[in-house]
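Only a single protein chain was left out; the remaining protein chains are all shown in position.
A, B and C are the chain letters, set down in written order, and residue numbers restart from 1 in every chain.
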Amino acid sequence: MTLRGYSVPRTQTGRASLVPPPPWHYVGDFLVVDYWAEPDAAKSVLPDGLLPHPDAGRCAVVCADWQSCSEGGDEIVDPSRSHYKEFFIVVNALLDGEEVTTCPFIWVDQDFALARGWIQGFPKKLGEIWMTRTFGVESPADPGLAPGGRHGATCSARGRAMADLTVEIESGNDDEGPRHNAPPIVNVRHFPRLAAGRHDDPQVHELVRAVSRDRVMSKVASGSATLNLYPAPGEEHDILAPVKIGRGYRFTFGYTVDDLETVKEIR
Amino acid sequence: MTLRGYSVPRTQTGRASLVPPPPWHYVGDFLVVDYWAEPDAAKSVLPDGLLPHPDAGRCAVVCADWQSCSEGGDEIVDPSRSHYKEFFIVVNALLDGEEVTTCPFIWVDQDFALARGWIQGFPKKLGEIWMTRTFGVESPADPGLAPGGRHGATCSARGRAMADLTVEIESGNDDEGPRHNAPPIVNVRHFPRLAAGRHDDPQVHELVRAVSRDRVMSKVASGSATLNLYPAPGEEHDILAPVKIGRGYRFTFGYTVDDLETVKEIR
Amino acid sequence: MTLRGYSVPRTQTGRASLVPPPPWHYVGDFLVVDYWAEPDAAKSVLPDGLLPHPDAGRCAVVCADWQSCSEGGDEIVDPSRSHYKEFFIVVNALLDGEEVTTCPFIWVDQDFALARGWIQGFPKKLGEIWMTRTFGVESPADPGLAPGGRHGATCSARGRAMADLTVEIESGNDDEGPRHNAPPIVNVRHFPRLAAGRHDDPQVHELVRAVSRDRVMSKVASGSATLNLYPAPGEEHDILAPVKIGRGYRFTFGYTVDDLETVKEIR
Partner (left out) sequence: MTLRGYSVPRTQTGRASLVPPPPWHYVGDFLVVDYWAEPDAAKSVLPDGLLPHPDAGRCAVVCADWQSCSEGGDEIVDPSRSHYKEFFIVVNALLDGEEVTTCPFIWVDQDFALARGWIQGFPKKLGEIWMTRTFGVESPADPGLAPGGRHGATCSARGRAMADLTVEIESGNDDEGPRHNAPPIVNVRHFPRLAAGRHDDPQVHELVRAVSRDRVMSKVASGSATLNLYPAPGEEHDILAPVKIGRGYRFTFGYTVDDLETVKEIR
């Protein structure tokens, strides 16, 4: 191939690529709520190859406020190319008997993150995500990370509410962190065909397992949580609305991604 | 496959798919400027399989203000799912001796259009596109389509100017329409791998020719034009900046897409 | 005053002013739905000086897709400075026995239009507005203006749905146009104080009547309509939700504004 570039657009230098080549370094603040959806609904979104988790309906929602960069880190000082926020749901499942999670619905607010997600198997759409921040000074405008601090997040897409959640901190230093988001994540990489007669025969359709390295994590604050998932035209995530809500978590997390494991092609 | 959906996210019903299944019906207003870039620059962005056009450096820029829908047309009354605007550059080339165009750079302002473009081989990024409109009434705020009417368009991405263009109408009914955008378009469908060691070995990388049907077109207004392409971090389209500017065109166009022809896989 | 500029920011030349000096020329496409709200709710939003309309609860919603410019029209070829969309509600009322309308709630998608609205007495917030378009060619993606054509509009703010409406055209040439939006509009210009102890004593608070000239209007298409107003945090427009829905209208309209009449100061 004459032209270069990890993603499109491809040029002589590769510099215009929407997604820079791996490795991708990430750091971000997280709000997570462990919860349970209606078991049949949770089962209904599992891709071929995954079986329902024995703790039926086990799910989590994750809101992340990210800063990311590629090797060299030039995006860090040009933050329109490094910042993005995302909201997603994970459903717990079994892969060959092993506990895993899978992401059926996710929204993100930047194009490079949307494309990077498709490459990793995250079914990303664009949305608008907001999440409470903390600044480390005493202020009525800063909820802080001590007991009593109230944090919230919202996700919308096309001007419709997708979800909102809150966490009221009870412990500033939880021993464990979120349980429903802990297992490794397994998704489906999917790239459709447009050739007539082959619209139902995607060119890429494979179960993949995320691989990461150099993981860092802050202390975890945890507390009571609320969660709502809302219906909207052209959306189906609300089938996973909570029937029981667990604990909420707030922490900071970072890692590096430059690999992906193909579990199996699905046909 | 148990789950349904032309694109991700995939569910039992397929209704949450970011891109609805073909056919896709389009109608939109266009501003086009025929121009010539520096010949070596135009040549430098051609994918394998295309040779330079004998009229060296021949290019066009296209700004389109679209309304689109899938079968049934539900998106039409929910226009956040049918409206989008895009700006792109085409470079003229030869494919096995036949005149074609190819699109090295394109920006679009909606996620469904970005994903639909990747599926068709358009190397779309998100941008913000603005284009003068006309309303069919006499008003100082309406430039109209008669001689003297001045139309403009701009494209930006990440808060940086990518391009601007203007067309001052001299003829309200041109016989031909744009010449540099007339040949069939040939692009590259590209879907990268993330598996370690295979970042330079895309899973999908093939030359494709656009196929369409049921084309409709209004009268074409034409006139003198201006065009600027601007440099920006992480962008390279400005290597195709104009060395000579031809005529500008303003018209309305519609068509339907539900097919794509693979010319050859590139390795 | 040394510095110049109709609005802020003010400079030696006045060129940076967010709102250029009047006259302001406008042209746009409109979707309007005549309807009735709960009478007590309609009465509850009337400013001092207006009395309830005898046809209790009479209201309209208006969605407008505008192109506007100041004298000289430079914004027309730089459409990021001339395009905006807005959605608003008008309540019918009496001013000294004369039929008038007043606008209690309005959203607009550009800063210059928000500021221009405040100067005119429109209580504008930012929102995202979408409205079906028509292009004048035969296409499954173009509803057209003949009987059977279906048009829709939505308004959201901060990622929450504010309103949606549809109009299905039954007549392509209605004799009259919207009735509930026909009377002259009377609003309140309001500019608060921040000085301690005077937060409830606005510096500007006066009833004003809109003045316009050079009005142009297309034929009016009309038909059956739907309308929903939705609740959201920090919003109250949904108290004006419809109890009865009248006819919907689609037309193009233009005018020029460079005057405003103060009816009385309110204290």
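Please note the rule applied: a contact is a pair of C-beta atoms (placed from the backbone, for glycine too) under 8 Å apart; a residue touches a chain by one contact, two chains touch by 3 or more.
Here the structure is a predicted model, which is why all the values come from computation and not from measurement.
Participant: Using the touch definition from the top, which of B:R4, B:R160 or B:R179 touches the missing chain?
Facilitator: Considering all chains, including the one not shown, the answer is B:R160.
Participant: Of C:H25, C:R58, C:R81 or C:R247, which one is in contact with the hidden chain?
Facilitator: Checking each option in C:H25, C:R58, C:R81 or C:R247, the one touching the absent chain turns out to be C:R81.
Participant: In the whole complex, not just what's shown, which of C:K85, C:H151 or C:H237 touches the removed chain?
Facilitator: C:H237
Participant: Can you name the residues of chain A that touch the chain not displayed here?
Facilitator: 25-29, 67-69, 73, 76-80, 82-83, 128, 130-133, 135-143, 150-154, 164, 166, 216-218, 252-254, 256
Participant: Against the chain that's been left off, what residues of chain B make contact? List them.
Facilitator: Listed in rising order, the touching residues are 128, 130, 154-156, 158-161.
Participant: Touching the absent chain: which residues on chain C qualify?
Facilitator: 1-3, 6-13, 15-16, 18-19, 21-22, 44-48, 78, 80-81, 104-106, 110-111, 114-115, 118-120, 123-126, 158-159, 188, 190-196, 199, 203-205, 211, 233-237, 239, 257-262, 266-267
Here, only the chains that are shown with their structure count from here on.
Participant: Using only alpha carbons, which chain's centroid is the nearest to the whole structure's centroid?
Facilitator: B
Participant: Report same or different for the chain A and chain B interface, where same means the shared residue numbers exceed half of all residue numbers found there.
Facilitator: Same: when the shared numbers are divided by all numbers used, the fraction is over half.
Participant: How big is the gap, in whole Å, between where the Cα atoms of chain A centre and where those of chain C centre?
Facilitator: Centres of chain A and chain C (C-alpha means) sit 39 Å apart.
Participant: In chain C, what residues contact two or more other chains?
Facilitator: Correct list: 128, 130, 154.
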